[in-house]
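Mind looking over this structure? Questions follow.
A single protein chain has been removed from this complex, and every other one stays in its place.
Order of writing sets the labels: A and B. Residues in every chain begin at 1.
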Amino acid sequence: MQNLFIFTLMFAALGSAWNIIGGYSGYISLGHAAFFGVGAYAIGITFTHVSIGSGYRPFYVLPLVGIGVALVAVPIGWVAFRTRAATFAIVTITLLFVVQQLAYNLRSITGGSQGISLPPPSFPVATFEEPFFYAMLGVLALSMLASWWIRGSKLGLALLSIRDDEDRARGLGVQTGFAKMVAFALSSGLVAMAGGVWGYYIGFIYPQFAVDPLVTIGMVLMVYLGGKGTLWGPVLGAFILVPAQQYLAYRLGASNLYLVGYAAVFLVVMLLLPRGILPSIAERARRLRTRRLPPDPGRGPQAKEVVAS
Amino acid sequence: MGKRTQIIALVVVAAVSASLAAGAAASPTAGPIKIGISLSLSGDFSDPGKAVKRGYDLWAAYVNAHGGILGRQVQLKIVDDASSPNQVVSNYQNLITRDKVDLTFGPFSSLLTGPAATVANRYGYAFLEPAGGGPKVFALHLHNLFFVQPAPVVKCGDTFVQYLKTLPKAQQPKTASYASLDDPFSSPIADAMRAKLEKSGVKTVYKTIYPAETTDLTPIIGKAIAPKPDMIIGGTQSVDAYSQVKALIQANYNPKFLFFSNGANSPTEFPSKVGAKNVNGIFSCSDWTPTAPTSGNKLFVSEYIKKYGGNKFQIDNNSSEAWAVGQLLQLAVKKVGAIDNKKIITALHQGTWPTIEGNLSWDANGSPSGNDLLVEWVGGKLLPVYPKSFALAKPFSPKPAWGK
Partner (left out) sequence: MHVFIQACILGLLTGGVYALMASGLALGFGVMRVINVAQGALIILGAYLSYTLYSSLGIDPFIGLLVLTPAMFVLGVVLQIVFLRPLREEEREELSILVTWAIALGIEGILSIAYQTTYRSTITSYADRSWTVLGYYISVARTYAFVASIVVLVLLFAILRFTKLGRAVRATVQNPTAARLLGVETRLVSALGFGLSVATASAAGAVYGIVFPFNPGSHYDLISRLLTIIVLGGLGSLGGAVIAALGMGLAESLFSAEFSPTWASFTFFVVLIVMLVLRPQGLFGARVRGAI
């Protein structure tokens, strides 16, 4: 069953990475799947020219892919951040389609619609999944580490202040441009690394699957479900949704209900649980706690009754 | 975020992880033969995927009604991959390691067959597949793979090129334009044809490859017909084939020869989409026709109509390809006398095997060594016209004017 585990970890990593820009700063990037695809293609293109050696080479190249994509994300972010809110989201959607189109059109580099196929590594059958599993776990750990570190840092404060009121933050002297750019680049690099592991694992990189709007939707949905802006929310969201989705497809397939299902879950989350599971639980817990606070000492015997109920 | 919520999150994650890591109970090894298949029952490939399922189901029902295989009943375990490579990889892994199927059959499309076959190969399963015939699949050099069609997809146009050579020199086309779809099959077919045609002296006056989402082919056809070519070769799937025809009609251009690798070989869809009056004289290729004199074809056609109704021209090729996969497996198992993947693989790599798709044999990479049929629209009907042994009508050229 480790195969499913790999995809779950992958989405947990993607969600955590997306959270860094989408959750902390409030800039909803709907094109992150583009970086996922770029990461996958980067590994694919590299290893059509370089041999995969013992099979571990792609994993060593992964950090380079992450850094490379993060750097590429900077000019993209510069153009995108000239807009705000809704327009930013639209621009990132457009980014997704641009990258997909490039993947189709730059045939000599990406193989066009014929895609790129990577030779499967010669890992022993019984433990074939393990290297990929650990690689994905590594990307997830990195994502969460980055997320955790940012939460406690000045960068994190800057991002939160942007989310609350960007103009005021800027007026107060917060380096909004720099903060957004760092978050965007970091987020993109991590997403690309996940894409690289995915590309190597599946072994076939096609434009419509590597750069797929459904990957973005999955990422975003899981973050919202688990709790946007929290540390563990994206991970929780992934651990709930990915097995559920694969289970439904495996057991109940044979109709296009999965799209409707995705849509339904999304809508339910947006409308009924917009802050996600973890914050809602935290909220409920806090309310329970405050209800149990000792009564105002000046109230006397009535207070005891209140506490007892 | 409080400690409590963190703990809750960790508990859920741990619980899910535990269930994911847990294995499943082993299933009995005697009893019915379990065949694991992942098909695209939803998503982009759902229509052909469902046609493949019909073929598989029909074959299984027929086999079980006639004594099964080696006295055992056949049980198909078909799961949906939603036309996604992620899912297809998971599916075959689950089928093999969790459901412990005895055998596997292939999914729909080269895009999914590649990743699926790699998984099956890892576990030593034979992979007989109906619909993965693109060059990328054979480039994997998988010994366990067998594409159950007479020829790899890229050679679809070879019979047309051979036919052209049989014409008197004066009637052969001198110039050609090529307009192909950018996908793993269509443009390779057109490219392969172009290479052969250029060698025999047909001048290429225009060639282009257009992206998959191009719904409007008017500008491309405009450029293709500008040098007034004798022949237009379309490396197409269905939608763009229809668009090319419509664009040609609108531009009022009638080439002497018109060939589409796909789309024009659909007996009912093509005339309904481009107009029944506009089909005559258009060539295409096909791996199977309902009237081909291949082994067991009459039986297949009658069984299909019995179960699904309609007439034989409405039978989708994908269903016949699926039946052929089952048919081939039966023959192989009969030869080796056991449900043994390794033995089946060795046996299939030798000799020729008669199926409704023709007499098949493969090279080391699973690529079949035969040829497809050339079909043409004659008198409003799609008929095989070449080679002669499979022809039901004489091929004719040049192409009549639109609407005739």
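By our rule, a contact is a pair of C-beta atoms (placed from the backbone, for glycine too) under 8 Å apart; a residue touches a chain by one contact, two chains touch by 3 or more.
Remember, it's a predicted structure, so these values are computed and weren't measured experimentally.
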Chain not shown: contacting residue from A:91, A:140 or A:236: A:91
Touch with the omitted chain, as defined above, among B:61, B:167, B:249 or B:378: B:249
Residue of B:67, B:219 or B:351 in touch with the missing chain, whole complex considered: B:219
Residues belonging to chain A that touch the chain removed from view: 26, 28, 30, 79-80, 82-87, 89-91, 93-94, 97-98, 101, 105, 166-167, 213, 217, 220, 224, 255-264, 266-267, 270-271, 274
Chain B residues touching the omitted chain (full complex): 42-47, 182, 208-211, 213-216, 218-220, 222-223, 238-239, 242-243, 246, 249-252, 273, 275
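Definition applied: only the chains that are shown with their structure count from here on.
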Separation of chain A from chain B, taking each centre as the mean of its C-alpha atoms, in whole Å: 36
Touching residues on chain A, where the partner in the complex is chain B: 1-5, 7-8, 101, 104-105, 107, 112-115, 117, 120, 125, 128, 201-204, 206, 208-209, 226-227, 230-233, 235-236, 239-240, 243, 246, 249-251, 253-258, 278-279, 281-282, 285-286
Touch list for chain B against partner chain A, complex: 1-2, 4-6, 8-10, 12-13, 16-17, 20-24, 41-43, 46, 79-82, 84-87, 89-91, 93-94, 98, 111, 114-115, 118, 122-123, 134-136, 139-140, 182-184, 188, 209, 211-212
